[in-house]
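Mind looking over this structure? Questions follow.
Shown here: the complex without one of its protein chains, the others still in place.
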Amino acid sequence: MGNITLGRYMPLDSPVHKMDPRAKIMAMLLVLISIFFPAGWIGYGILFVAVSFVIILSKLSFGYIWKSMKPMLMMLFFLLIINVFFTKTGDPLFTVGGFTVYTDAVLNTLYIAVRLLLMIMITTCLTATTKPLDMTLGIENLLKPFEKIHVPAHEIAMLISIALRFIPDLIDETQRIIKAQESRGVDLQEGKISERIGAILSLIVPLFVSSFQRAEDLANAMEARGYAPGEKRTRYKVLKMETRDYILLFCAAALLACMAWLAFFR
Amino acid sequence: MPISFEHVGHTYSVGTPFEYAALKDVNLDIREGKITAIIGMTGSGKSTLVQHLNALLLPTEGTIRILDRTITAGEKPKKLKSLRKDVGLVFQFPEYQLFEETVLKDVAFGPKNFGATEDEAAQRAAKALKQVGLPADIAKKSPLELSGGQKRRTAIAGILAMDPQILVLDEPTAGLDPAGTAVMMELFRTLNKEYGKTILIVTHDMEQVFRYCDDVVVVADGTIRTKMEVKDFFRDSSLCKSMNILPPALIRMKDMLTEKGFEIPEEIDDIKSLAECVAGQVNHG
Partner (left out) sequence: MGIIDVRNLNFSYDETSKTINDVSFSVEKGTYTTIVGHNGSGKSTVAKLIAGLLEKEGGSIVIDGLELNIENLYKIRSKIGIVFQNPDNQFIGSTVRDDIAFGLENHCVPQEKMDEIINTNAEKVRMTKYLDHEPTHLSGGQKQRVAIAGVLAMKPDILIFDEATSMLDPQGKDEIKKVIRGLHEESGLTILSITHDIDEVAGSDYVVALDGGKVVMTGTPHEVFGDEQKLRQMKLDVPFSLKFARELAKAGVKTDKHITMEGLVEELCRYRSNM
């Protein structure tokens, strides 16, 4: 599991790490929206430079971003093939065995690749610099205004933070069960359909049983420490917007405006 | 030797920032037909070691010989599945691997995976349930209805039903009460003495090592610190103390008595002879 980098928090000390999660979430949303404006290569160039600047500022390495991108390469390759077959616009690029590849096929794929890369860069900027708990706190705070229309902001945040807290434990548990069943001759790689189903059941049932046990223990522990859903609680972590957070928001908004201008008013 | 390790190493996540050498240059021989205890602190590499025994983990360095198979680092192992049949590995808290509707079906799951017919598997399951001392009427029950100790025994029966030559148990008594623990340890003794199984037990409990095991392997920092016969290991408490292990009660008693000036011969290793020895020294007057 050590190879998955996408969405993982990287404990570094940088100005971006210290920013308010609310500002980071909002800024991410603004920049994500701007990616979907057809702002052309100039626009993507500006976005790339801007996001790269944030990555450097947050002390993340580009190798790390590349690792997150890697799993997507296969998908992009398929997309390229599909585009080669179905996109027949633009100038003919070259012909292989009577089959002509057009420039738009390559350009379209490249567009998608660049957008994907930008999206990964932007989301990584958020997830790698924001602790999961701060993220939920940010989400909870951003959802607060919606409590008036009965969005249970606090419960949603609690749900997410508990889920985040137990994901590593569940991964461990799953691996343990896989190993235990492999020791009983379960073969997860090959076998007939019926055997495969049996193999999957032998993982899922124990995982459910232990998760229920865990949920019960957890509920007891939370209740014993005075937790009651819907009751008033104070918060240990209190978010405070500072100058740098407003600067981040301003820059994100400016970027969005710039992309909109490039796309629609030029 | 049914099991031998030669210069075995295991490194997790090679080439990542999480790279970690859990085993380093392990050389080890396990005697056939004996009960061997594997002890060591949490994180010492015991679990990594035992997972090599049925090829759940493959060595990243060195060679392991188990029964008639050879596993060498870097080579794709053959006959891997049959190795898992011959070396039964019981994980910690094995009750969490139960999943079938009935106890019998669950115990028969292993044999079926190794190609036994439905009937054969059921027969072997029934035999295994008997071996672990569960009453026959339990076979039709759901595993979820059983008590903690019964669940644990069902899970062990699930491994026994595959009829392994070697049985490896990772902390088999964790979480059981003293009575449950005693029953479990007696079971392993029976499996060893009557059914001739070679048994390896990972444990923290020195009383178990002292009372039930023949050999002891101490794992520390991913290497084998010591391997010797249990009776030599506990001859005096100095070896235990040097490794930060609390010796069994009998040995501590011997120590305390010696310290107070009693003369206790080293070779005494049972409570009765110790009592007689002490009685001889207080009764004269």
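Letters A and B mark the chains in the order given here, with residues in each chain numbered from 1 onward.
The rule is simple: a contact is a pair of C-beta atoms (placed from the backbone, for glycine too) under 8 Å apart; a residue touches a chain by one contact, two chains touch by 3 or more.
Everything numeric in this text was worked out from a predicted model, so none of it was measured.
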{"item": "Contact residue for the chain not shown (choose from A:K70, A:K88, A:K144 or A:R165)", "value": "A:R165"}
{"item": "Touch list for chain B against the chain that is not drawn", "value": "41-43, 147-149, 174-180, 204, 245-246, 249-250, 252-253, 256-257, 260-262, 271-272, 274-276, 278-279, 281-285"}
{"item": "Contact set of chain A toward the excluded chain (per top definition)", "value": "131-133, 161-162, 164-165, 168-169, 213-214, 217-218, 220-228, 231-238"}
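The rule is short, and it goes like this: only the chains that are shown with their structure count from here on.
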{"item": "Whole-Å gap separating chain A and chain B, where each centre is the average of the chain's CA atoms", "value": "43"}
{"item": "Chain B residues touching chain A - in the complex, by the definition given at the top", "value": "12-13, 16, 18, 51, 54, 56, 81, 84-85, 88-91, 94, 96-99, 109-110, 113-114, 144, 158-159, 162"}
{"item": "Contact set on chain A toward chain B in their complex", "value": "2-3, 176-177, 179-187, 198, 201-202, 204-206, 209-210"}
